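Removed from the display is one protein chain of the complex; every other protein chain stays in position.
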Amino acid sequence: MRLTQGTFSFLPDLTDAQIRAQVEYCLEHGWAVSVEHTDDPHPRNTYWEMFGLPMFDIHDAAGVMAEIDAARATFPHHYVRVMAFDSTRGVESVRLSFIVNRPAHEPGFALLRDEAAGRTIRYAIRSYAADRPEGERYG
Amino acid sequence: MTVTGSPDGGSLTLEAAITDSGFEQLLATLDAELVGLVPVKTRIREIASLLLIEKLRGQVGLSAGAPSLHMSFTGNPGTGKTTVALRMAGILHALGYVRKGHLVAATRDDLVGQFIGHTAPKTKEVLKRAMGGVLFIDEAYFLYRPENERDYGQEAIEILLQVMENQRDDLVVILAGYRDRMERFFQSNPGMSSRIAHHVDFPDYTPEELLLIAGLMLEKMQYRLSPEAEAALVEYVALRRAQPNFANARSIRNALDRARLRQASRLVTDPAGPLTRQALMTIEAEDVRASRVFRDADAGSEPGDGGAR
Partner (left out) sequence: MTLADGPLPLVAGKRYAAGVLKYAQMGYWEPDYEPRDTDVLAVFRITPQDGVDPAEAAAAVAGESSTATWTVVWTDRLTAAERYRAKAYRVDPVPGSADQYFAYIAYDLDLFEPGSIANLSASIIGNVFGFKPLKALRLEDMRFPAAYVKTYDGPPTGIIVERERLDKFGRPLLGATVKPKLGLSGRNYGRVVYEALRGGLDFTKDDENANSQPFMHWRDRFLFVMEAVNRASASTGEVKGHYLNVTAATMEDMYERADFARDLGSVVVMIDLVIGYTAIQSMSKWARRNDMILHLHRAGHSTYTRQKAHGVSFRVISKWMRLAGVDHIHAGTVVGKLEGDPDMVQGYYNVLREPHNEVDLRRGLFFEQDWAGLRAVMPVASGGIHAGQMHQLLGYLGDDTILQFGGGTIGHPMGIQAGATANRVALEAMVLARNEGRDIWAEGPEILADAARDCTPLRAALDTWGDITFDYTSTDTSDFTPTATPA
């Protein structure tokens, strides 16, 4: 399967030039860009591992691209995403989030059904990859 | 920057290229902002012209290879190195050699860490912020401390060398400092030296230039000198220049601030008549002559700190 989290997941994987353009867009708006990675892509997993702190006070995408490349080189078999934080009043949250690296093989999720009273079912989603411990999940 | 020609000739107008890039305005701003510095301004204009012509040559398909833009500014403190670096960032941006045109100023403390593994992230942080613009490293020779083998400055130098060579599109580096120390630094670090394309020396201001600077500063602060105070200042400048730790424009600034202090004291303790607007604005000769510089010159003693007279 193809994990479709992030803003551009339905498009073909972004090229470096496209990633750079998106980062420039974020910097123009004064957003702080950060890079995160994980091998647990469950939809409720909010906290991926941070690859360095969010980058504040950056004027040009070159510095950010270096971090993105470093993350992809260090964790080639993990999901890596780029996020942009906006600190203006009324927002104070994430403005853009898109995946820039994914494992070669994405096994997907199993749907677990726990039958409760009446016809009610309690649902849970389990990632097939998570059958293995952290760090050993993808390649 | 728009070009009015086609790759195989056509009508390339220099005028158009110059106006489009705001070339003249930037150099004019530099002219207006900084007193004197004629050799520096000439050199900057030369460099800027070279870059402009390189751009135009590129547009018609000629190329001398990617230009090296890294620079070294040498001279005493207060001679305008940081100001010119800032203007240079603007010129490079206007000519399309840097993408954003901002300036990040750093010293050794910003680049070098205190323990193992601390330096690389620190240096990279500064570089990230400077990308797309100009990195100005003041007193760059402090990065190199060969006498201390545990010193991490070398690591910062290595990283800088890498970036200066491989990411010339992303960053321009300007190193600055005292001339003799910079020379020694370059001798010990030939890698660094070879990456510097333009060495610009900032001579000390002449006494006339210093007085001009004083005049501009006073005008800005809305003070004036009485004729006697002017004469006193001329003498002051001559004496002070000869003494150690002269920081050019900064020393002038300090001197004027001291004079203001004495004027205020004088007006409060011993006002000669009502406080008119004139009195509030005017610095008298005694305010200038009270300086230690005059006494030390007479006594021939060494001044202690850098400029506090």
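Note that the chains are named A and B in the order they appear, and that numbering of residues resets to 1 at the start of each chain.
Just so we're on the same page, contacts are C-beta pairs under 8 Å (C-beta built on N, C-alpha and C of every residue); 3 or more make two chains touch, one makes a residue touch a chain.
Note that the structure is a prediction, hence the values are computed from the model and not measured.
Looking at the complete complex, one finds that the omitted chain is in touch with A.
Although one chain is not displayed, subunit A still touches it through residues 1, 3-5, 7-12, 14, 18, 21-22, 25, 41-44, 46, 83-84, 89-98, 108-111, 119-123, 125.
The rule is short, and it goes like this: only the chains that are shown with their structure count from here on.
Taking each chain's centre as the average of its CA atoms, subunit A and subunit B sit 44 Å apart. Those residues of subunit A lying in contact with subunit B across their complex are 55, 57-64, 66-67.
Put simply, subunit B touches subunit A in their complex at residues 99-100, 102, 124, 127-129, 131-133, 167, 170-171.
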